[in-house]
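With one protein chain removed, the remaining protein chains of the complex are shown where they sit.
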Amino acid sequence: MAHQVSSAHNAHGHHDPSNVTNPEHVEHHLVTPMMYLAVYGILMLGTALTVGAAFLPLGDFNAVTAIAIAVTKAVFVVLFFMHVKYSSRLTKLTVASGFFTFLILVALSLSDYISRAWGQW
Amino acid sequence: MSTIVTLPDQTTAKLPKRNYINNEHGLMSWLLTGDHKRIAMLYLVSITFFFLLGGFFAGMVRLELLTPQGDLMSADTYNKMFTMHGIVMIFLFLVPSVPATLGNFVLPIMIGAKDLAFPKINLLSWYLYMAGGIFTIAALVLGGVDTGWTFTTPLSTHYLNTHVVTTATAIFVAGFSSIFTGLNFIVTIHRMRAPGMTWFRLPLFIWSQYAASILMVLGTPVLAISIVLVALERTIGIGVFDPTKGGDPLLFQHLFWFYSHPAVYIMILPGMGVISEVISTFSRKRVFGYTAVAFSSVAIALFGMFVWAHHMFIMGISNYSALVFSLLSMLVAVPSAIKVFNWGFTMQKGSITFETPMLYAMGFLGLFAIGGVTGIFLAALGMDIMLTETYFIVAHFHFVMVGGMLMAFLSGLHFWWPKMTGRMYPESLSKFAAVVTFVGFVLTFFPQFLVGYLGMPRRYHAYPAEYQVLNVLSTAGATVLGIGYMLPILYLGWSLKYGAIAGNNPWQATGLEWQIQSPPLTENFVEIPIVEQEAYDYEWLAHQKEVTTVG
Amino acid sequence: MANDATTSMHSEVVAPHDVHEHPWYQRHHFETAEQQREAASFGMWLFLLTEIMFFGGLFMAYLLYRNWYYDAFVSGSNTLSLFLGTLNTVVLITSSFTMACGVWAAETRKKGMLLLFLGITLFLGFVFLGIKGIEYKEKFDLNHVPGAHFDISEFVNPPAHSHEKPLPVDMANRTQIYFSLYFAMTGIHALHMIIGIGILFVLLYKAWQGVYTTGYVQPIENFGLYWHLVDIVWIFLFPLLYLINRH
Partner (left out) sequence: MQHFISPVLWQFLTHWLTSSAIWPKQASTVAPWVDALYLSLCLVTGTGIIFVVALIVGFAVRYRKEAHPNAVQIEGSTLLEATWTIIPLAFFLFFFVWGAWLYFRIYNPPADAMNIYVVGKQWMWKAEHPGGQHEINQLHVPTGRNVQLTMISQDVFHSYSLPEFRVKREVIPGRYTTVWFNATTPGTYHLFCSQYCGTLHSGMVGDVVVMTPEDYQEWLKSSTSGMSLAQNGERIFASMGCNQCHTGDAAARGPNLAGIHGTKLQMENGTTQVVTDGFLRDAILNPSAHVPAGWKPIMPTYQGQISEEGLIDLVEYIKSLKTNYRVQQTLMTTESNQAAPNAEGTVKP
């Protein structure tokens, strides 16, 4: 493959790992157990809150509260336990696209169920 | 500017002494390989087998439909025939066809990588695929399955006593094979590109594989879970799809088509990538509107996730929801149209030759366009009422899947055959085969549009006599088509031993894969290339001096 | 796979500072260990995407039927033990925490800590499954498992001491959908736990051999991602299944 490299060799010198591997590269960040402990505390608090909230007579808002707390807890797990806060844009995008696709599934399916009764009231 | 590429005459070329084929010997060296090229070959052999199997079922279907009465086989047998035909062709042939064979082989080379990111997972994919295939064959041997490839509940859950669970397992397992292939491709494309290989220098084949891989990763798990639920419903009666227990059978349709619509784009996008490569190579021109073609792949993948309920227009979904899905289906068709026109204009001012891959590619353009626009018929709500569940649909999807993807696969197979084996296929025979398949194809499936509009329902074992003429035409066409498909199998096999030595770059193409020896070394590149040229840069190619071979 | 040719050429190709730094775990087709690490982690994330969509289908079903058969879901949910559910949530979150610490231990190359944290995680995984087993057993005893023996009498005529309001028969029948989803969701979740525990054993063994405290943290890190995702799934399952309407 000399022909391809020859002219380029001087310009690049050698393989630039950050180019070879990942333009989205970020420095590896070490999260300390102290941080984990704090997050753990938050998660425990969330668990207590969600159990407590279930006993309040909030009507439809019971579900909303429960989901809101669960989402918050999940976000903490994703950001800290799973290091997404310190990860590349690509990882963040990947996580986001997963939840986005799930929302598409739910939203568009429900668009059918919700509107089935339309025109009938 | 204009370019004439003249490379050293390759007729005197010799097969390189050392290459991925003779690198190691023995069966185990193939079965335990991590080399993406060898795995691609394993896939090629296995999907060919399953294509023949699926083709056999298609043949039985067409034979039965020769006469209006159900006289060749019983209704039950017929139902098993088209079910196995659909399942084998879709899950065991078309979904893995281009990605797992051609993609596996050339994708890492095209981006300048030594292998896929996860060679072991790649091998695992093949084993999962084979396991899926074995389960399918088991279901077949045990007595078959007659759900139709769509597994409609509650028919599949409560009203059939055939081997639904076995087949469900097969599809579940094969699904994971496809997930892992997609995952491997995405990581490889993101992480393994050679220095200088920026996103917009990637060949369009890579873009389309990338888009298809996203769909594999995001869509297939939903199929997996819906199939698990079907199996649970059958075995322990959990009732989520059972109307007598308060479940909603339409929920199954939502989940199933959430995968299976994107799946049709899994089945066409890689083929579109092949077409971009082939048309550009044989026109000796950069693909017209590179960015538009690249982004349209991504757009198809993205919008493809939003349109699944167009398979349910008459099934009792809300009329308002149907409106939304119809509109979105219209939108998803636009990027395909963009591609067709860009391919057409790639030929403009080119210097075109008509080797076999190009013939198949031109066949693809015409047939895919017809298949695609009939999709517009189906996406138009009021029209779908008339056309759905008739042979019009059968014709639509065979035009896109067989006329489109299968033609693209054959195009790509001929295109990369020299690279994969180091030998040429016999040109005139293959041109003849290309023409035969085209003629056979049109004769088989065009009459089905007509008989569909007459109202003949699909999945019918016997039909009113007045539809016979068109059915006879179709069966006749299928015979021609079958011959057309047998030819490549024969002459490609022949060429393995007797074909002319191909040399590194018989087509004088620009992709990185053509700059290395054929067949390639196990590690593809002795030295990772540094990319400084755009994709399809013929200027750059013209100034290439030599192509090095090792060994 | 033979890679002699590759290695022999390497000295010219790779960056000078890399020449002697190819760690033992780097596979030949990667240029740098960093590249391998990033690829593996990205691959793992993509796999987690598929998990999200896999559970996503179930959540979709849950959402639909909960809206349709709300009363049945409330009654079904109230038969679950809040105590055991909460306990299990605590157990799982704790194991997630210890797992995160395990990754830290591997990164800072503390073998003893790593073994300790993996051990606790493994133990908590078993505790979780044990508690789940107790809950399942109770459902079997009460005939609340969907299928031929499913029994709705408790929902139609709730025992006097409970504060449950009786369900009309047609709605009581729908509790079967609730329990179907309960078993499907927690069952598939438990299956993920079991697979996770299986992998943990392997990791523990290799960690004990010292494999992961030499800079090769990728398997630990990826397993951590998997374990946290299983945790997240439970974070949603818990309120959805146990806490629908407790007052």
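We just call them A, B and C in the order they show up, numbering each chain from 1.
Methods note: a residue touches a chain if its C-beta (ideal position, glycine included) is under 8 Å from a C-beta of that chain, and two chains touch if they have at least 3 such contacts.
Bear in mind that the values here come from a model prediction, so they are computed numbers and not experimental data.
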{"item": "Candidate in contact with the missing chain, chosen from B:39, B:53 or B:322", "value": "B:322"}
{"item": "Sole residue of B:24, B:389 or B:527 that reaches the chain not shown, by the stated touch rule", "value": "B:389"}
{"item": "Contact with the hidden chain (one of B:118, B:207, B:290 or B:360)", "value": "B:290"}
{"item": "Option from B:52, B:302 or B:330 whose C-beta touches the chain left out", "value": "B:330"}
{"item": "Where the missing chain touches chain C, by residue", "value": "68, 71, 167-171, 173"}
{"item": "Contact footprint on chain B, counting only the chain that is left out", "value": "1-4, 66-67, 70, 75-76, 78-79, 146, 148, 150, 152, 154-155, 159-160, 243-244, 246, 249-250, 283-286, 288-292, 313-316, 319, 322-323, 326-327, 330-331, 333-334, 337-338, 340-342, 344-345, 347-354, 362, 365-366, 369-370, 373-374, 376-377, 379-386, 388-390, 450, 453-455, 457-470, 472, 538-539"}
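We take it that only the chains that are shown with their structure count from here on.
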{"item": "Overall pattern in which the protein chains touch one another (line/ring/star/complete/other)", "value": "complete"}
{"item": "Comparison of A-C and A-B by number of C-beta pairs in contact, larger one", "value": "A-C"}
{"item": "Intercentroid distance (Cα basis), chain C paired with chain A, Å", "value": "16"}
{"item": "Cα-centroid distance, chain A relative to chain B, in whole angstrom", "value": "32"}
{"item": "Residues within chain A bordering two or more other chains", "value": "15-16, 20-22, 90, 97-98, 101, 105, 109, 113"}
{"item": "Where chain B touches two or more other chains, by residue", "value": "190-192, 218, 222, 251, 254, 258, 526-528"}
{"item": "Chain C contact footprint on chain B (complex, rising order)", "value": "23-24, 33-35, 113-115, 117-119, 121, 179, 183-184, 186-188, 190-192, 217-222, 224-226, 228-229, 232, 236-240, 245-248, 251, 254-255, 258, 521-523, 526-528, 550"}
{"item": "Touching residues on chain A, where the partner in the complex is chain B", "value": "1-5, 7-9, 12, 15-16, 19-22, 24, 90, 97-98, 101, 104-105, 108-109, 111-116, 118-119"}
{"item": "List of chain C residues in touch with chain A within their complex", "value": "13-16, 18, 31-32, 34-35, 38-39, 41-42, 45-46, 48-49, 52-53, 56-57, 59-60, 63-64, 67, 82, 86, 89-90, 93-94, 96-97, 99-101, 104, 107-108, 224-225, 228-229, 231-232, 235-236, 238-240, 243-247"}
